[in-house]
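Just passing along the structure, written as structure tokens.
Note that one protein chain of the assembly has been removed; the remaining protein chains are unaltered in position.
Let's turn to chain A:
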Amino acid sequence: MKLSIERAVLLKALAQAQSVVERRNTIPILANVLIEAEGATVAFRATDLDIEVLDRAPAMVERAGATTVSAVMLHEIVRKLPDGALVVLAADAAAGRLAITAGRSSFSLATLPREDFPVMASSEYATNFAAPAPVLRRLFDKAKFAISTEETRYYLNGVYMHVARGPEGTVLRCVATDGHRLAQIDAALPEGASAMPGVIVPRKTVGELRKLLEDDEAQIAVSVSETKVRFATPQVTLTSKVIDGTFPDYSRVIPQGNTRKLEVDAAEFAKAVDRVATVSSERSRAVKLTLEDDRLILSVNAPDSGAAEEELAVAYDADRLEIGFNAKYLLEIAGQVDRENAVFLFNGSGDPTLMREGNDMSATYVVMPMRV
């Protein structure tokens, strides 16, 4: 195999591939990226056995072929090469080396045979549809903060993507929860998606997917089966196993009867929460909200370090209410609000609280209070 490729193109393709590779590996081949050159394209493939990324880039291929080489090292080398350089990759199968030359720099990296590289078995996808990148971006971005990191409830370690009945008909919905809070984001159902099986997209996949969604104009081809999900742009194909588990029936925990309504400027609210939480020394950072007659008082009382209080003018006309929350949870859900005011719907001080962005019914957040 021998090819030459422009440094910037190579770097972009490798960046995506190497981020999938786990830093610490017990299987040496998994630290490598598979380079396949044919025609006028070079393809880079990397996997951690759960996620596979295939990245294609145009190149001048002199001699077709394939090899594998350390993904992190190749990426580091290319990153440090001067901008605009033309990089030549030449594999010497007999010596087990890949020569990398650019200008006066030359490197030689150990290779492993391409036959050893685990290529993810291709499977039949039951559903294929196309969705605009911004739509997917919104669905996953707004849900991912609530993904659980706790390993025993593995079925919560991802975003549940499925077709659901929303208030205005059938929607494509993403839900994530960690048992303390929940995010439920809806988008118009793309054509051809109605028969899609519900899948739990793992957290790492959500992170990798995000890199495919930067281009506002792009259409993303989404393929879903019971066990796998694939997101593809013309250059990049991201294939991932989905979490083999049943996502809990989240609809039961979304409160329907919360009537005490608070409307507040989300940015002002978040800043105030952040300010008062400063005096809280404990890890859980409890913040108390006291609501009465268009006034919201945020307070923290840490017996040893001190106390803080801030008052905000808000819209609230229900009965007086005192309720405590983890400051981090409040900051994170307030951070999801882009343009509108944050609308909180409370019931009692021990009940789940609902939050929406203005009158937008397509995004719903639930957060459980703290007893302080």
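What we mean here is this: contacts are C-beta pairs under 8 Å (C-beta built on N, C-alpha and C of every residue); 3 or more make two chains touch, one makes a residue touch a chain; residues count from 1.
Criterion: contacts and distances are computed from a predicted model.
Considering only "cysteine desulfurase", "Fluoride-specific ion channel FluC", "DNA mismatch repair protein MutL" or "Ubiquinone biosynthesis protein UbiH", the record for the omitted chain gives "DNA mismatch repair protein MutL", by its UniProt protein name. Considering the whole complex, the residue from A:253, A:267 or A:313 that touches the absent chain is A:253. Across the entire complex, the residue among A:63, A:79, A:153 or A:320 in touch with the chain not shown is A:153. Note on the undisplayed chain: of the listed residues A:84, A:103 or A:179, the one touching it is A:179.
On the side of chain A, the interface with the absent chain consists of residues 148-153, 177-182, 248, 250, 253, 281-284, 286, 302-304, 324, 326, 350, 352, 366-372, using the contact rule stated above.
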